[in-house]
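Mind having a look at this structure? Questions to follow.
The block that comes next holds subunit A.
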Amino acid sequence: MLTIRNLEKDYGGVPVLERISLDIKEGCFCGIVGPSGCGKSTFLRILLGQEAPSRGELLLDGVPLPNEPSTERGIVFQRYSVFPHLTARENLLLAHDFEGSPFLGRAFGTRRREAERMADQLLDRTGLDPARDRYPAQLSGGMQQRLAIAQALMKRPRMLLLDEPFGALDPGVRLEMHDLLLELWREHGMTVFMVTHDISEAFKLSTRVLTFDKVRTDPQFPDAYGATVTYDLSVDGTAFPDNIEKDDPNAEAG
Partner candidate 1 sequence: MFRKSLLKFLPAAFAATLLLSAPAAEAAPKKDFKVCWSIYVGWMPWGEIQNSGLMKKWADKYGINVDIVQINDYIESINQYTAGEFDGCSMTNMDALSIPSGGGVDTTALIIGDYSNGNDGIVLKGAKALADIKGQTVNLVELSVSHYLLVRGLDGIGLSEKDITVVNTSDADMVAAYSTPDVTAVVTWNPLLSEIAGMPESYKVFDSSQTPGEIIDIMMVNTEVLKDNPDFGKALVGAWYEMMAIMSKSDSAGMDMRTAMAKASGTNLAGYDSQLASTAMFYTPAEAVAFTKDPKLITTMEFVRQFLFEKGILGEGAPSVDFVGIEFPGGKTLGDTANIKLRFDPAYMEMAAAGKL
Partner candidate 2 sequence: MRLINQKVSRPAGFLLAAIPFAIVIIAYVSASGARLAVNPSDKLLPSFASMAEAFWRMATQPDRRSGSLLLWADTAASLARLALGIGISALLALLLGVPIGLIPKIRGLLNAFIATFSLIPPITVLPILFIAVGLGEASKIALIIIGTAPVMTRAIALAVSELPVELLVKAQTLGASTWQIILRVVLPQIWPKLVVAIRLGLVPAWIFLISAEAIASTEGLGYRIFLVRRYLAMDVILPYVAWITLIAFLLDRALMLSSRRFFRWAHLGGGGL
């Protein structure tokens, strides 16, 4: 269970996010939508630990999450998610290499074989097996994103964060990616947060959709107020305008 309490974020006194309180159940697929500049990516970066909230707290099972990225939270960005100097397979092995040796950053022996087994499984699972020894620059956009998702799953994170992951892909490829993502989500059972500006995509994939927008505006000072969660919807259309002390009944729907 992820708990967000009174979260606020401002940059140099200009509020971006305000009054955000949410409870997210384990295994929820949470779509995040809203107009440009409404702070949905900022929200994701705070969930990721890339940025610290100005006020409020972020608890995973009641324990505060560290204010820097950690292995509980996997991430897939729209671009630059995989390492260009490593082949597809090496990209997947990297996480276990980090674990394997603090000084050399390489895994050896049983640990390595275990990592290789897992990497090969994921390569196979994501259809990347034929491209295992290619560099990212040699992969199509869709293959790169598949690799990025596979890489994020290697550490079996409890949360998978996706920042407009399919925004740069062709429509056909995007549909394939939807299927793959849903399958992986069901297999691994992690909580997913996906920022997208495609509302239909959000409703197609998510069990819960959060929309971000500014509710208060001051025409004299457009920057006076930040954005917050304006709608909190389950996929069946039930609205939770005031969700603070409630659980999402559809969290397990997937």
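Keep in mind how these were chosen: all candidates are chains of the complex that A comes from, given by their letters.
As a working rule, contacts are C-beta pairs under 8 Å (C-beta built on N, C-alpha and C of every residue); 3 or more make two chains touch, one makes a residue touch a chain; residues count from 1.
These numbers were taken from a predicted model, which means no experiment stands behind them.
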Pick from 1 or 2, the complex member that touches subunit A: 2
Residues of subunit A touching candidate 2 in the complex: 48, 50, 68-71, 73-75, 77, 79-86, 94-95, 97-99, 102-105, 135-138, 151-152, 154-155, 157
